[in-house]
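Note that this complex is displayed minus one protein chain, with the remaining chains in position.
The letters A, B, C, D and E name the chains in turn, as written, and every chain counts its residues from 1.
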Amino acid sequence: MTLAVIAGSANEPLAASISAELGVKLHERLAQRFDDGELHVEIEESIRGCDVYVIQPTSLPVDEHVMELLFLADACRRAGAARLTAVVPYFGYARQDRRASGREPVGARVIADLIEAAGFTRVVAVDLHAPEIEGFFHMPVEHLSAAALLARAIRTTRDMVIVAPDLGAVKLAERYQAFLQLPVVVLHKSRLSGSAVALRTIIGDVKDRAPLIVDDMITTGATIEAAVTGLLDAGCKPDVSVLATHALFVGPAIARLQALSIRQLIATNSVNATAVPVPFQVVNLAPMLADAIARLHRDQSLGSLLAHA
Amino acid sequence: MTLAVIAGSANEPLAASISAELGVKLHERLAQRFDDGELHVEIEESIRGCDVYVIQPTSLPVDEHVMELLFLADACRRAGAARLTAVVPYFGYARQDRRASGREPVGARVIADLIEAAGFTRVVAVDLHAPEIEGFFHMPVEHLSAAALLARAIRTTRDMVIVAPDLGAVKLAERYQAFLQLPVVVLHKSRLSGSAVALRTIIGDVKDRAPLIVDDMITTGATIEAAVTGLLDAGCKPDVSVLATHALFVGPAIARLQALSIRQLIATNSVNATAVPVPFQVVNLAPMLADAIARLHRDQSLGSLLAHA
Amino acid sequence: MTLAVIAGSANEPLAASISAELGVKLHERLAQRFDDGELHVEIEESIRGCDVYVIQPTSLPVDEHVMELLFLADACRRAGAARLTAVVPYFGYARQDRRASGREPVGARVIADLIEAAGFTRVVAVDLHAPEIEGFFHMPVEHLSAAALLARAIRTTRDMVIVAPDLGAVKLAERYQAFLQLPVVVLHKSRLSGSAVALRTIIGDVKDRAPLIVDDMITTGATIEAAVTGLLDAGCKPDVSVLATHALFVGPAIARLQALSIRQLIATNSVNATAVPVPFQVVNLAPMLADAIARLHRDQSLGSLLAHA
Amino acid sequence: MTLAVIAGSANEPLAASISAELGVKLHERLAQRFDDGELHVEIEESIRGCDVYVIQPTSLPVDEHVMELLFLADACRRAGAARLTAVVPYFGYARQDRRASGREPVGARVIADLIEAAGFTRVVAVDLHAPEIEGFFHMPVEHLSAAALLARAIRTTRDMVIVAPDLGAVKLAERYQAFLQLPVVVLHKSRLSGSAVALRTIIGDVKDRAPLIVDDMITTGATIEAAVTGLLDAGCKPDVSVLATHALFVGPAIARLQALSIRQLIATNSVNATAVPVPFQVVNLAPMLADAIARLHRDQSLGSLLAHA
Amino acid sequence: MTLAVIAGSANEPLAASISAELGVKLHERLAQRFDDGELHVEIEESIRGCDVYVIQPTSLPVDEHVMELLFLADACRRAGAARLTAVVPYFGYARQDRRASGREPVGARVIADLIEAAGFTRVVAVDLHAPEIEGFFHMPVEHLSAAALLARAIRTTRDMVIVAPDLGAVKLAERYQAFLQLPVVVLHKSRLSGSAVALRTIIGDVKDRAPLIVDDMITTGATIEAAVTGLLDAGCKPDVSVLATHALFVGPAIARLQALSIRQLIATNSVNATAVPVPFQVVNLAPMLADAIARLHRDQSLGSLLAHA
Partner (left out) sequence: MTLAVIAGSANEPLAASISAELGVKLHERLAQRFDDGELHVEIEESIRGCDVYVIQPTSLPVDEHVMELLFLADACRRAGAARLTAVVPYFGYARQDRRASGREPVGARVIADLIEAAGFTRVVAVDLHAPEIEGFFHMPVEHLSAAALLARAIRTTRDMVIVAPDLGAVKLAERYQAFLQLPVVVLHKSRLSGSAVALRTIIGDVKDRAPLIVDDMITTGATIEAAVTGLLDAGCKPDVSVLATHALFVGPAIARLQALSIRQLIATNSVNATAVPVPFQVVNLAPMLADAIARLHRDQSLGSLLAHA
């Protein structure tokens, strides 16, 4: 079974980097839009009998990237792919993992159903917003984590403290703690003291410490902004670092981040981000994803690449 | 079983018109995009046990409109809709009804699979580009035609001739002939005489006749433009009329159409077209779609509304 | 469509109470084990064309209760039930909502698949351990909450403080706060201060306050025991109350709880608990479940019964 | 994975020829009818782990041939076939590709569903009556064309003209034009000039030219007969040739064809035709089908064998 | 929900009789074969929202009758039938209920899968050859028995003895015994005494008794012939009666039965048998089937109509 790697258009640089790591040429493929906005995709080399990996984060514009992923699946399936894996470094719609009211969709489950309907038989994802999304798929989901990579990239100092900017990030903060051996503090936006107004409480001590805020993704930067404000109010050093897997940077994100005195801002290239100013540092996911693809292709255990490892 | 009509955001004026025809209020629904481009939909009134019709042409931007259709389906299904019908006045991706090369998707089948996966149990469509698309669905497709409505809207003269701008439109031209009792001519772009160059041949006589070009949809206007040029060269009167079900008007369409001396340009509001200059005349599909919905809701035969009637 | 309520054997008193609330007789059914341990079920009255609700928490012995639920579904489906709803007040295997290692099952998804394969078309659940489990089902899940009922049952005092015994319970604690208007504190077992040993930190002030520990379920009582120890160490009043939806009370649970100086211990009858000594107080879920069944049967909105309401 | 070729009973000579081309022995299989008309099939050699190709056109008696195809699939699937391809050189029920009234089946989709239900995972077909039928299958359909073979077999003269006997055959006529470099004319049965009576119009010039009528299939010969009459009336040479992929020859077909002065009548052996008199010439599909099977078996591209190539 | 009864072409007299019993007119439907043997069906009156019952035994020619059943299902489903029940008084291929060799199909399961794929949601059958076939369907199978009807039709005498012509008929014989209060004897073709030759042993005493042979179906009459020979050899009275549900009468059946001195030969009209000579007496299944349809339509219990009642 020959290995074939196909790049969707959502993150071609990442796909190119993965193919370079693997030492295989990306399969030629066409992906264009007609005047009426309809997508046309075509695989331009034979993939009959191949073990195919389609690389496509479902980042903005999310619906177009999802549809392209599905069309590529149908093209590969009908063209005789033997195994068909969706490599989705950033999985969009992940926050719609339950109904918050009685008459909403469970958006992440809809996307999972579409990916299964299109013919994929395995998914590779990185730092899913909610790990339960694995259970939205009937097929195997290989849930990888970039935490080890990001932890390796950060320059730590003795006075640093890891900050979970909300309760949802506590597990991730503890994962980083295992790598970095630093204390963890938690921000919690709640009415902990019973008052009518929601306050952002800091659990733990940040005084004279340099905060290292960790999260799974940065979208508009609002969470980071609020965290920095709260931390400074609490007497932290004005020397803030930020670690996140997914740098979506939508809307006012870049302006916001530039306005904050951030020393280090480290994220992966899961999303094809446009150039952002210093001090943004990009950790390349390609070696990890290439390693995962190589192991899957050779039927080897993914071991320590998995998010729950 | 109560009737509930829900408007997707692709064509709210049409949905409003349908609901007015039916004498029922549109169900309140929310459809918004977050900063990261992700769609959020919510039905704001109970639809438990209802017979629900979601009105959404899958026009430009097609992927966003498809996804919204699927999310609305999931929301309705989980909220207890008893029957769930997709009313898709314009069905996008219809031209991808087969593979033109060995490694393409069958796009229209992918869309059909998604609509079934999301939970719809019936589709209503109007003048599908390829009627075989009915067979891409396992569920029932009620395929309606706007030809009778459009034929009624045109002002005919004795010197008119119906023009099929290519072979694919001949069946449609003959359908209009049955309503209008006018001769039909056919344009055919081919190497009929064996020459190396493709010519546009006119089958039938247009000399001193006023052409009435009929087609299922107008996208960029290129087909209309080429037809008019050919017809004028063949000596037709410079008094051109155009009938089409779907007025997509993408790219240079409006500029092209305005440059041609078109007397009447009649199409339906299947797609939520922005205002276009005279002489564009819009035939309202709402009465026909409301009639179809009312009959389906009351379990009555669709009879003459069907495309094959 | 006639309403039919069938009791599985996992919690017959609750089913009886629901049927009394609804004013309908429980359908006669047989559920027995042969000598070889095989289950035999039989519905002893016609349910053809009925709207059937099977009441069965999947509590200990969980596999037997799951299988009985599936057999009842098959019996009802083959006997012509028109609608078939699983009412699962306690949903077992909910903690297996993701893989913690690469070669485990996603247990809760397996159970969801079985329930769908057996023929149910809707599930009613109460206070699911992970709300994302809704997305493990393709069919609608009506996720109810007992928090309002439990909040109404507790006798509060001014010096009380709501305690989330771990981070997973914070959302629940905030839900109770909305009902009770009391401050919330959080216990967190972690290495927050970077030390090698895990400590149970208390976020918020409990000194001279009477703790009200809230959780979704009590199994062995270990979490409650650890919380009480920690709270007393932190100077709380020795006047502890406990609120939980599901009282499984397995292994040493009752002995542990009796050893603690608990003033009030309130839980629902989602699980068919054997008699436990004072001060255990049982809140009857039957009125809420009967209300939900009645609304579903009459196609009415569930409104405020939903967990996310 | 070993290659195994199994002949259904619909066209054993073709299957024998394919197996000879491939250099593999046909797998022994039993296919018999009991007294009560029920079919019994059995594969008489192991196919466990094999790449199996079942050769069966669904020609007259079509329902029996379809059922045998399905039974062979079930037998192969249960006996452990690793891959299971239906080779259907002639695909019956292809004209039922849409509903012509509101209460018909979509026959071709029913057949597609049955073939998928029985366990095939790929279909090979030749010159489908409607290429959209590919989209009726979820699984890959390899749609081959015999046009190149037939074009090679015809003896052409300079005075020949390719004739599409109706609009549905125009695309096919243009495909032959690409091979033969001859002009194309089109017969069109319609009221092109608006008269009440349907006339068969000839688009293009046939005077003193030798017609070469091309079509996908010949059933009763009525279309050929009408075309020849019309062509002679229009002054063509009485030297008629006919090319078609599928020679069903039902009812009066042979009598009709013999009554016409046909110089060359060329078709493939897709259907197991009984002997017909001169000048019927059969083009053997076996080399092309054997080539397709060999490429599929070795996971190679089908390239120019495809109908859309 | 309106009741609609549609007759397949396999047994139109039975369908007419059922419709008369029900007091409803048979729905007009077209079922014809084209010259190429392809079936065309069409429902000629609206069935939208109806509770539809299609009456079609799958008797000889079995494949054509199965296919017609499937096409009628697709037509009804796409035309909006609300419920769709296959009434199959005789279920063909029932003897292929397991593999007798490793490379056969399980024919009855294939047929069950086709019926489910075509869109039926319930099956009504009469005296299935193997009652386990119920389990081949995921949907409900209402398995009726004609034994009570047949028992009522026979004229019994005091000297009669019920004969099971082989071991497979013993359960049926005991069912008749419950109605007729006569002794049962069993014929068994086996090497019971260890000899090399298979003998037909009679278990029980038939001397000077009038045999009443009972079986589920008569196909070629060979079993009856062998039983009569054996019984006469054993000294029974030459006054033989035969009861069977399904009278297929294929091949030499009628000649064989006429050659035997049979006093009474009673069977149902499950199969549309051609006229056979005295003393064949037909018991009309229509009242029972009409009763079953009426009960199913009104959502009433089938009670004593069921085979296992």
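Keep this in mind: contacts are C-beta pairs under 8 Å (C-beta built on N, C-alpha and C of every residue); 3 or more make two chains touch, one makes a residue touch a chain.
Since we're looking at a predicted model, the values are computed, not measured.
Although one chain is omitted from the display, it touches the following shown chains in the full assembly: A, C, D, E. For the options E:1, E:167 or E:259, the residue in contact with the chain missing from this view is E:167. Considering the full assembly, C:39 is the residue among C:16, C:39 or C:82 that touches the omitted chain. Of the listed positions C:114, C:139, C:282 or C:306, the one in contact with the omitted chain in the full complex is C:114. Panel shows subunit E; residues 97-102, 106, 108-109, 112-113, 130-136, 138, 143, 167, 170, 174, 177, 181-186, 188, 190-194, 201, 203-205, 301-303, 306, 308-309 of it touch the chain omitted from the view.
Residues of subunit A in contact with the chain left out of this view: 122, 140-141, 295-296, 299-301. Residues 46, 48-50, 77-80, 82 are the ones on subunit D that touch the missing chain.
Just so we're on the same page, only the chains that are shown with their structure count from here on.
Shared contact partners of subunit B and subunit C are A, E. Two copies of one sequence, subunit C and subunit E, touch each other mainly through non-matching residues, since under half of the numbers at the interface are common to both.
Think of it this way: of A-C, D-E or A-D, only one pair shares over half of the B-C contact pairs by residue number, and it is A-D. The residues of subunit A that reach two or more other chains are 46, 78-79, 99, 101-102, 106, 109, 113, listed in rising order. Contacts between chains form some other arrangement here, matching none of path, ring, star or all-to-all.
In this structure, the chains touch in the following pairs: A-B, A-C, A-D, B-C, B-D, B-E, C-E, D-E.
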